[in-house]
Structure formats: structure tokens, C-alpha cells
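Complex shown without one protein chain; remaining protein chains in place.
And then chain A:
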Amino acid sequence: MAVVRLLPTQEARDLLDLTRDFADKELATRVEEHERDETYPEGLFAKLGEAGLLGLPYPEEMGGGGQPYEVYLQVLEELAARWAAVAVAVSVHGLSCFPLATYGTAEQRDRWLPDMLAGKVIGGYSLSEPQAGSDAGALNCRAERVETGYRISGTKAWITHGGRADFYALFARTGEGSRGVSCFLAPGRAEGLTFGRPEQKMGLHAIPTTSAHWDGAVIDSDRLIGEEGQGLQIAFSALDSGRLGIAACATGLAQAALDVAVRYANERTQFGRKIIDHQGLGFLLADMAAAVDSARATYLDAARRRDAGLPYGRNASVAKLVCTDAAMKVTTDAVQVLGGYGYTRDFPAERYMREAKITQIFEGTNQIQRLVISRHLSR
């Protein structure tokens, strides 16, 4: 059932109509097959780019859609309600454009950004390493200055779209300590760059997640974004936005699970009446609906603060925490509502439940979100 949304402009309403239409035809029709067979949806991101859905939150003068986060995130939510893996990759693509759009020079932006925001090239975000996850500052991958640029050596991990992406926002060490990390717009293919085999994940099967092995590949010095040593600052500011993207994806997933559960509970009869009319199930569904609505309200509140130019880091963490926990709860309960059928792959509820779990982990685990929130409180 379509969510009735409060949107600020007619163009935003038209954009959401376009998104639903696109998602119903291009995502909902293919998701089962690709998630089951673990195959990449060839050509889909090009179509998303042509429809203008890959650069929405960036300024029109850079080639983006000029949309506030309040609108962009609701687009992500609609995509996620059809296909979480694709919505997550769209969010990550947006994140990977952030360093260049925000910290790049005019020259760098003119050169690369239009194709990125038009979705002609797809991006990945490469911050984590095998031993540096939540503790991103512990990263080891090195960028050593050489005559023609930077020689990159080390291993990055957990890269959404790894091996598939055309470029990566790459964070590597040019010095020591927390001010020794730099950000690069790394090419997707280079001599001395190889990718690990795709991780065998619990969910999000259609989009590969890999490690990247940099074995002395040299990238041009004009691919340094911002100043040397500014990398972690860039990475963390990008993450505040990225967390909102994940919050929206999780909300879409929860909405999809709620819809499946409500439809089933209105059709399934036991003891002579619809199971939704048994209070035990009706109240469970009510709690699920409350969780979805409050998740949406929470991420929209954070988004509106961002759009208004107010501080929103704490709110982004709250949104990420609330929305992803809601997704885990609602998808788990959706399996419960569907009973034995919910546990089978004939219904999407079990897939939603598997997909929800990762949202509590990536873009800052929910423990890290609590850390961020509590530090805001102790100031």
C-alpha cells in the first residue's frame, strides 16, 4: 500500500511518483530472482542514472537534482521497500560522491562530478579495513607520495559494489595518527588493484561486497580530495549523511515487511476469523505500524535539520539507531505473523529479516551510534 507522504513541492511529488513507478517496474519485478541467484542486476544502475535518481541531493549546478534530504531520503525509502540491496548501493553511491562534491576543487568537480551524479559512473566507499571497522582511525592502507602521484598499498574491506564500481572514495594513510589520513577519488580499475571474492553474505545478495587489495597501484596526485591529512574529517562528515541514507533504507524495508504482514493477516483465517482480528496478532501489527511511522518521523526530523543548515550529527545517529532497530523488529515480527510460511522462501518476509540485520551493523554499528549520541549528551 502506497505510503501517503508529506512532500514540500509539486516536483517532489512528481519525483516520488516517478520513483514508485520505476521501482514497481524495474525493481519489484527482478528482486526475487537476483537475490535468490546472487546475480548482479546488469544495466539497472544505468537506468537509475538515466531516470535522474543517482544525484538527487547534490546541487543542480553540479549536475545533481537539487533536492533536499527530506525528499531524497523518501526516494531511497521507496527504492528500499522494493529492493534493499539496490537502495543501499544507491545510498553508498551518494556517499561516495560526497567528498568530491563537498571538499573537491572546482576543477576536480567539473572534471568528475557530472558523470558521477548522472550515474554514468558508479561509486563505492572504501574506508573500512579488516582490522579497522568501528575504529576507522586505525586504518593502515598507505598512500605514499611518488613522482607521478600516490602509490597505494594495503587492504580495504567491506566495499559495497566492490570490483563493480567505477570509482571509490578511498581513505589511506599519508602520515601518522588521526591527522595522517587522506581522501582520494580512486579509479575502479588500476594496475596493482585487485578485489577479493564477493563475501558470502546473509542478505543483500545481488550487490557484491568485497575487499580491495592495493599492491603499489599509483594514482594521480590530482585525485587527492581536500588536503593531505583531512581524510578522517571528510570521512566522518560524509558518514553523517550516509547514516541518514541507511535510516531511510531501513524504514523502507520495515514498511515492506509491514505491508506483507498486514496483507497476510487480512487474508488468513483461523478459528473462524481473520488473524488480524485476533487481538494477539492485531496488537503485534499495531506495534509494527507504530515502529515504522516513528522510524520515518525520526529520519525526516534529522533530514529537515540538515536541510535547514542546523547541526544534525546527533539526530542522524538517533535516526540510524531507531530506524534500523525498527527494521529488525518489524521484519522479525513479519515472519512471526506469516507463521510457517514466513520462514519459507516462498514469501519475502524471511529475506526482509535477513536484510534488516546488516542495517544495524554498517555505516557505524548501532553501538557506535549510541557512543556518538552519548558524547553529544556529555558535552
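Of note:
To be clear about the criterion, a residue touches a chain if its C-beta (ideal position, glycine included) is under 8 Å from a C-beta of that chain, and two chains touch if they have at least 3 such contacts; residues count from 1.
Keep in mind that, in the parts below, contacts and distances are computed from a predicted model.
The chain not displayed here is annotated in its UniProt record as "Electron transfer flavoprotein subunit beta", chosen from "Potassium-transporting ATPase KdpC subunit", "NADH-quinone oxidoreductase subunit A", "Electron transfer flavoprotein subunit beta" or "Acetyl-coenzyme A carboxylase carboxyl transferase subunit alpha". Shown as candidates are A:22, A:214 or A:264; the residue that touches the absent chain is A:22.
Mapped onto chain A, the interface with the missing chain covers residues 10-11, 14-15, 17-18, 21-22, 47, 50-53, 56, 60, 65-66.
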